[in-house]
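Not every chain is included here, but those present sit where they belong.
Which chain is which? They are A and B, in the order written, and residues in each are numbered from 1.
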Amino acid sequence: MIQTLTIQTHSRTEMINMDTTVMKAVRQAGVKEGLCVLWVPHTTAALTINENADPDVVRDILSKTGKVIPFENGYRHAEGNSAAHIKSSLFSPSLTAVITGGRLLLGTWQSVFFCEFDGPRTRKMMVKVVEG
Amino acid sequence: MIQTLTIQTHSRTEMINMDTTVMKAVRQAGVKEGLCVLWVPHTTAALTINENADPDVVRDILSKTGKVIPFENGYRHAEGNSAAHIKSSLFSPSLTAVITGGRLLLGTWQSVFFCEFDGPRTRKMMVKVVEG
């Protein structure tokens, strides 16, 4: 079973905590032990795991990667969003997590984040749960 | 079943669209619903997902990452390809995709790319399909 979630982003770059949504999808899949593969079908967005406690961590991640890979940089791609494509590849559009006891195995400070690198847009995220 | 594909690269850095080859391997595996794990057994190459429509996207990815991680940079590794090793870790040698209806679940603009970071060489890529 594959569940498709819709995400509305509101800024050009943004990281959105997906824990509640992903955990609900895992519960609905009804699998106690297995894997959870998360996927975004976009090339200017990504998924990552990082800290949920201090929102300054997310701000620093977006700010620093925006300085290393700036939007304006003499790129050839005419759409003007090459920086978002590059960040999508570096962060990765896919994430494989472990399910145990019917829940995602996350560390205390870990959350799943949807990374918008060229918003605002309406985005999708797929959740595939495999028993095993 | 693990299928091994051979890839001939032609430049020092290059991204090669692998969609046709990977989709053929998925069809041959005969799995309708499951996971597809792609793997390169190299430490100076990688796999990624990105846009296939405008070839300037690939050019920008290679050009910009080559500026952030240049080949000449006072590295210690005597082989002279430390930049390729670093890019391999940042892009990742492995990719887990979802199979549904016997096909890879890719977004409209998404393609699987083999990333050569220290070519030209003859490379390998493994495709492992798991039902579930």
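As a convention for this text, contacts are C-beta pairs under 8 Å (C-beta built on N, C-alpha and C of every residue); 3 or more make two chains touch, one makes a residue touch a chain.
Bear in mind that the values here come from a model prediction, so they are computed numbers and not experimental data.
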| item | value |
| --- | --- |
| Total identical subunits in the assembly as filed, 2 in place | 3 |
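Assume only the chains that are shown with their structure count from here on.
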| item | value |
| --- | --- |
| Length of the line joining the C-alpha centres of chain A and chain B, rounded to whole Å | 20 |
| Complex contacts: residues of chain A adjacent to chain B | 2, 34-35, 37, 39-43, 68-69, 73, 75-79, 82-83, 85-86, 88-90, 92-94, 96, 124, 126, 128, 130-132 |
| Contacting residues of chain B [partner chain A, same complex] | 34-35, 48-51, 54, 56-57, 59-61, 63-65, 68, 90-92, 95-98, 100, 105-110, 130, 132 |
